[in-house]
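The complex appears here without one of its protein chains, the remainder shown in place.
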Amino acid sequence: MTSGTALSPPSNADTPTAQQRERATTIFERSVAGRRAGSVPKTDVPERSLADLIPANLRRERPPQLPEVSEPEIVRHYNRLSRRNFDLDTGPYPLGSCTMKHNPRLNERVAALPGHARLHPAQSPKRAQGALDLMWRLERSLSEICGLPHVSLQPSAGSHGELAGLLLTRAYHEDRGEERTRVLTPDTSHGTNPASVTMAGYEVVKVATDERGGVDLDDLRSKIDESVACLMLTNPNTLGVFDENITEIARVVHASGATLYYDGANLNAIMGRSRPGDMGFDIVHVNLHKSFSQPHGGGGPGAGPIAVSDRIEPYLPVPRIVRSEGGNGASPAYDFDYAQPKSIGRLRGFAGNFGVFVRSYAYIRSLGGDGLTEASETAVLNANYLLAKLREGRAGRYLPVAFDRTCMHEFVLSGAPAKRELGVKTLDVAKRLLDFGFHPPTIYFPLLVDEALMVEPTETETREALDALAEAFDEILAEAESDPEIARKAPYTTPVRRLDEASASRHPVVRQAL
Amino acid sequence: MTSGTALSPPSNADTPTAQQRERATTIFERSVAGRRAGSVPKTDVPERSLADLIPANLRRERPPQLPEVSEPEIVRHYNRLSRRNFDLDTGPYPLGSCTMKHNPRLNERVAALPGHARLHPAQSPKRAQGALDLMWRLERSLSEICGLPHVSLQPSAGSHGELAGLLLTRAYHEDRGEERTRVLTPDTSHGTNPASVTMAGYEVVKVATDERGGVDLDDLRSKIDESVACLMLTNPNTLGVFDENITEIARVVHASGATLYYDGANLNAIMGRSRPGDMGFDIVHVNLHKSFSQPHGGGGPGAGPIAVSDRIEPYLPVPRIVRSEGGNGASPAYDFDYAQPKSIGRLRGFAGNFGVFVRSYAYIRSLGGDGLTEASETAVLNANYLLAKLREGRAGRYLPVAFDRTCMHEFVLSGAPAKRELGVKTLDVAKRLLDFGFHPPTIYFPLLVDEALMVEPTETETREALDALAEAFDEILAEAESDPEIARKAPYTTPVRRLDEASASRHPVVRQAL
Amino acid sequence: MTRYTSATDSDRQAMLDAIGAGSIEELFDQVPAEVRLDRALDLPDGLTETECFDHLAGLAARNAHADAEVCFLGAGMYDHYVPAIVDAITQRSEFLTPYTPYQPEVSQGGLQVMFEFQTAISELTALPVSNASLYEGPSSVASAAYLAIGATKGRRKLVVSRGVHPHSCETLRTYAKGFGADVVEVGLDGGVTDAAELAEAVDTDTAAVFVQNPNFLGAVEDLEALAAVAKEAGALTVAAVDPLTLGVLRPPGESGVDIALGEGQSMGGRLDFGGPSFGFFAATEEHLRRMPGRIAGETTDADGRRGFVLALQTREQHIRREKATHNICTSQALNALGGVIYLAWLGRQGIVELGELMARRTAYARERLAGVEGVELLHEAPVVREFAVRLDAPVDEVLDRVAEDGIAAGYPLAREYPEYEDGLLVAITERRSKEDIDRLADSLGAAIGALRTHTVQKAPIPEEVAS
Partner (left out) sequence: MTRYTSATDSDRQAMLDAIGAGSIEELFDQVPAEVRLDRALDLPDGLTETECFDHLAGLAARNAHADAEVCFLGAGMYDHYVPAIVDAITQRSEFLTPYTPYQPEVSQGGLQVMFEFQTAISELTALPVSNASLYEGPSSVASAAYLAIGATKGRRKLVVSRGVHPHSCETLRTYAKGFGADVVEVGLDGGVTDAAELAEAVDTDTAAVFVQNPNFLGAVEDLEALAAVAKEAGALTVAAVDPLTLGVLRPPGESGVDIALGEGQSMGGRLDFGGPSFGFFAATEEHLRRMPGRIAGETTDADGRRGFVLALQTREQHIRREKATHNICTSQALNALGGVIYLAWLGRQGIVELGELMARRTAYARERLAGVEGVELLHEAPVVREFAVRLDAPVDEVLDRVAEDGIAAGYPLAREYPEYEDGLLVAITERRSKEDIDRLADSLGAAIGALRTHTVQKAPIPEEVAS
């Protein structure tokens, strides 16, 4: 119903859609010499030739070829372009590991308040007390949710948080005079984990996954030693299952002196139900653009605050936010503290993605503690319900769940049987889903699972939407039983059809020729 | 190009589009008992049973069956619905007489400022000086543009302004002890004109149009006498031509003691070039949602301020805005004046559509006097260019212009030859245009012209867009030459195809059954 | 070139060539010299976007708005919270920029919204048919009179309760001149419409009786009793109702009312200093073909798909011209969209909870203020969201003082109700907390106290008052 496809979509491309008939035209191609939208105020100070102000050799001769278009053309161009995107408000977006939950517009409204949106980052903290107070409150909230005492909001996204965590780990060990060189990550880990490890100057060592989908304890024990700086985990992990051995894992890691890092991308499964700090993690990053409703914006912005234990605290990035209780009834005062001798230093300019903090803080206050817990419970309920629905149908046979147990907020299917028995790859199923008005799940990740489909419905999808999604899967597999070509050539109804990604990398064209 | 159709659209409905496959589902049909979006703050005052506050016989028993839906469902529902509309930011919208010009987003921004959007209408004028100042400035601007000294912003739209003008006329004549019963309108006039005449208690008398498209002077002379209260004109009129005899018409009308009313819907043709006041009009209404860029909103809101001459001024609606110069350097003060003994009284609550005033005032200040003049010049240039382009192609033969002369901001074609020679009606051409990605012109108006198409491109369309529109017309007529069925059965690509309007009126279903 | 046009000099030249004209001047030849403006408009030069924004922001800064004050102003428009989704959705170009849906195939979004809106209003009012909006409240009352005169075969008397919003009464009088009808007013008794006086006023020439619920003084009327009087004489009953009270108050459709209408601002609308908002208009089945304004109807397309169109257009000016049931064309579609989004957001439970919260807070506020020295109730009738008091000090001066505490205390009745020269109307919404109400009470008390002693110094008065 929400998916909006009463009848099944076309299975051929005989009649191109309106968008398909339209040649993609860039704003630069719409440029006509002399046209313009914006205008700059007239000079109200003495007219001076630029020659007097900037030496000739430092001046630009030919202006950059920016587009020359009128305002109506710009608005029409980008409005039309926007309709070539699938978005969260079009239909279900069960993209595994990405937590595509509803983006409340209240958060956009409060982020746009001039007191937030128009606050200059170089404003004296004395005159930005509301902003520091908000950041302080968000730090405290995340601390409670993660079960770790100290928070830095500075990292700009999850991977930035990972890098921060690894540099904190390095600082921690070096401060204790230890030289550690290796970081362990499960073979199911997200690509940012190993990439961050390398950027932090460590060597990546893979840890195997056991038959329950958790960390293979024997493999872990065999690989851990004094050269290991850190174990990076996601829990529930990218298979959507909770590692039941987490306490033992933490014991082993701590015994070796390494730190235990929590990749918070899957926090949406356990808010109010379980806390990384209580599991023994030393460092956690949180993706505010996942569990805390910051819109993804087509690839950002986000924010990746980190929460840490006492032993890591001295190394947190600067500036820190400090609060001093206002004596006799006065309200407390907030300030930035730069004087942290052991700090790893800055990870970016100013104090982080404040606009994101505003949205996520508004989200946390809107739901409250119970609401966050209910959000996680419903996310897990929705995932298990969708999985059950899929099992009932053809997916049960062609797209079995990779690890057959109760899942958390997401689950991973294997398209291996579909490929084998129907000749339809996971990629084909995903593309065909587009014709049914759904965004496909994450595909071919985690690498561990053959032909993986990683499905995360989130708590904000309705039961009807999940039913419709399950039906679509079933119909696609039914089609494939009779004619696999349909999926192999899909999609048919999207603004463009299957794109040649290989050639785009072989002969990259990365800008409009002018 | 802007139209976005490189290839011509399908000419059959064999493959329904995604939107066509989707059954229209109302928000009420999405309702599930117990779901909700908004929440109401908890009671912070003593809990009281309603029974103590409202007698049982005045209380409601069963609550109204409003939808029960979560916020994500609402957002998705209306976002998806929105895509079933054609809008100004999708493509050209040459709807004659409606002036579908670009809607600047700056105007939306300033209208949303809390000082405007959150200002209560019952606020004391003392504490709303900015709002009254803005209204005063807008009144003065419209006065200058119309060439008439006095303005009331109160009317809510054009037709409201017309009614105001006719009630002003009544008050004016009655005040002079005259009993006049008839109002003249050309046969080309817009439907609101005669409808307003009737609501104002007058009898409508039609005046003929001459072969140049203007008022037939002989017919006018033959019908005017002491029983005539007013002549309502649009100039340029709905044929898009300027009445060259306007001065003589004004002389005749005034000689009879009647008032001359100007329907300002076409003001966009002459801003800064000619002024109704200078033509001899006593009363003018201005559609802020046409010439002054207030978005049409799918059928409002708008505003229809009126400008009048000295002799009409005493009867203007209350409240009036009055300005008192602040003595010695103090800034002037503004107030509402209700004490106007001869006023016709109120036409609505409070002081008019203030939010619209803000947008239109911002528009006037953005363009300035020269900008407004250029807007009108470009509107006339665009119309004549499009007409020339059409003439070059098949439209010249099948859709000839009704009055063959230079047009102003719009022109009227006659589909009579197309109907006769191709068997394709104006309605068919209009529906087929939808498949080409254009909104059709106004059709079957003015009534005077057989199979009329009324085309108003406005100044904000690009030359490329006009070329594309002309091409589309030509292609449609080419198709019709070979196969008229294509147009007769169009459209094929819209969310729904041709709708049965007759049955909707024969057996009206005007609400969702629950 | 303005920033909203795109014709460059070379565009202009090429276009003139295509037209075969030598200059733009030439295109205006048809405008006779004597009516051409031979000078530039006497208006300020155009501003860049940033200058224009700063100028408008400067004007806005001179208004005391409802975020800058604690606002107890009502009198027809109320400071209810506007959900963020209302702005987010109504600002989408697809809803913001189209014209009235004359081409239904590409207007299904707007038309379905109208259909949903009509359903919501029909549910609220418990009347079977609703239009898709009118301009706003008071002019809708006048439009109902036009309908009533037609429906009652030319009866020409309009009987109006003094409890109806003064703006509505004045608008009705303005329009009545055109209708050739007489407006007769019926007074109040104990805050509500005087039923006996009404019975006397209504006769066989009466086209309609106009009442409001809650009425302008906040009192809940007995619609059923009043409607009975009208029906008796074969007149229609027109009730202006407050939509957000319809979760708790008996709906007009269950009270014998023929036409229910009202101001829609409180349903997701901005205050906007009074407009744009929208008027709603619902009626019994028999009046469907006399309704003013647009009405969306359900139908099917060539392939049998469900779809929506403008129904019954033969009522309208663009078809029926001088015989139209009304002259309205552009209405308030976008505001009505905001209304239906708001009602879906509030939902079946919310509309009741909101009514109950308002009733309880209003009761608290009324008692709290009644307890303030120098304040007494203007009437004792039941109220749900607004109530009237009398102040023992010059109202305008009191308001000015209270304003200094950052409070807009209410709407002074004096201008429109000389008989309540000392009257003040106080409105409550879900945004006015108990704490706000207590602040109001304290500030009012202080202001009245100060002004009274102030008066004391001015004129000698009996001890007992002075002490």
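The letters A, B and C name the chains in turn, as written, and every chain counts its residues from 1.
Everything below uses one rule, namely that contacts are C-beta pairs under 8 Å (C-beta built on N, C-alpha and C of every residue); 3 or more make two chains touch, one makes a residue touch a chain.
For clarity, every value in this text was computed on a predicted model and none was experimentally measured.
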| item | value |
| --- | --- |
| Where the missing chain makes contact, among the chains that are shown | A, B, C |
| Contact residue for the chain not shown (choose from A:Ala18, A:Leu184, A:Leu233 or A:Ile246) | A:Ile246 |
| Of A:Ala18, A:Leu148 or A:Leu163, the residue in touch with the unshown chain | A:Leu163 |
| Full-complex contact with the absent chain, from C:Ala14, C:Leu37 or C:Ala57 | C:Ala57 |
| Absent chain, residues of subunit B that touch it | 32-41, 69-73, 75, 79, 104-106, 108-109 |
| Touching residues (missing chain, whole complex) on subunit C | 49-50, 53-54, 57, 67, 81, 83-84, 88, 91-92, 430-431 |
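Simple rule for what comes next: only the chains that are shown with their structure count from here on.
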| item | value |
| --- | --- |
| Averaged-CA centre spacing for the pair subunit C and subunit B, given as whole angstrom | 21 |
| Subunit A and subunit C: spacing of chain centres that average the CA atoms, whole Å | 45 |
| Multi-partner residues of subunit C (at least 2 other chains) | 1, 3-6, 11, 49, 83, 85, 87-88, 93 |
| Two or more partner chains touched - positions in subunit B | 16, 23, 71, 75, 79, 83, 89-90, 102, 104, 460-462 |
